[in-house]
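For this depiction, one protein chain was excluded, whereas all remaining protein chains were kept in their positions.
Let's look at chain A:
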Amino acid sequence: MIETVLVQYGEFAGRTQVLPLAPGGSLRFGRGAPGSPVEVALTDPAVPRLAGEIRATNDYWILSNYSRDKTYVVENPEGGGEHIKVAPRRLAAPIPFEISRVVLPSSGALVAFSVFAPMQTYADETPAGRGEQTLAAFTFDESAKYFLVLVALCEPRLRDESWMAIPTVERVVERLRPLADCADLTPTAVAFHIDYLARTKLRIRPEILHGRSGRSGRLAGKTAALVSLALRFNLIREDHLGLLPGRQRRPRNTQASGA
């Protein structure tokens, strides 16, 4: 079954769970109560018993706010402060972001969960006439942070520095930080993007993801699989390197630095 929307919750409770939705599928969220069952339970007392509903509608989703007086905010964690406010009693507000965080007013700690719409479509960059429409089998938002992370991971191989190891998460953070959008990028966020790319965007077979999780651990194995497949199938190419910040010359040769 084609799953166009994934709802991920429980990050803050330390038990992350993911519920996939097919087009037309829906789930309810809220505090829950006998007679008001919810699929996504949010325990904060300020959250209504039945707070709202998410419905996968094509490759995007719609949000209904069932509360009488609380505004929900849907943030795009990829964009610089991009967000949508969904007013009380608003039904079926369309949400355009690929990655969203739904934030609910709470009595204390942040109450939020994430919603992904990984099947959003982009046209081929080269118009190939008026034949049948064709989609890339995997489509990426080239302005998204997850895409920059993938380009940064592939960079050493693309530049034919094949002797170099695949960059570590810390190295990717360092590489992307000069970009205004990535000033606050953290290793945790990079690890999250790697997971999203491997599982959801590229749908890599689990045995490849977990096959070589030897001494360097699961993340390294996942990253290696991701880089290998992205390059093998030309999903990341030389022209994408232009998205990365310019590389500083390493002051290895002090004479050349012209001091």
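Everything below uses one rule, namely that contacts are C-beta pairs under 8 Å (C-beta built on N, C-alpha and C of every residue); 3 or more make two chains touch, one makes a residue touch a chain; residues count from 1.
Quick note on the criterion: contacts and distances are computed from a predicted model.
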* Identify the UniProt protein name of the omitted chain, choosing among "Two-component system response regulator", "Molybdenum ABC transporter ATP-binding protein", "mitogen-activated protein kinase kinase" or "Spore germination protein KB". => "mitogen-activated protein kinase kinase"
* Sort through A:27, A:73, A:93 or A:208 and give me the one touching the missing partner chain. => A:208
* On chain A, what residues meet the omitted chain? -> 1-4, 22-24, 58-59, 119, 121, 124, 126-138, 158, 202-206, 208, 228-229, 231-234, 237-238
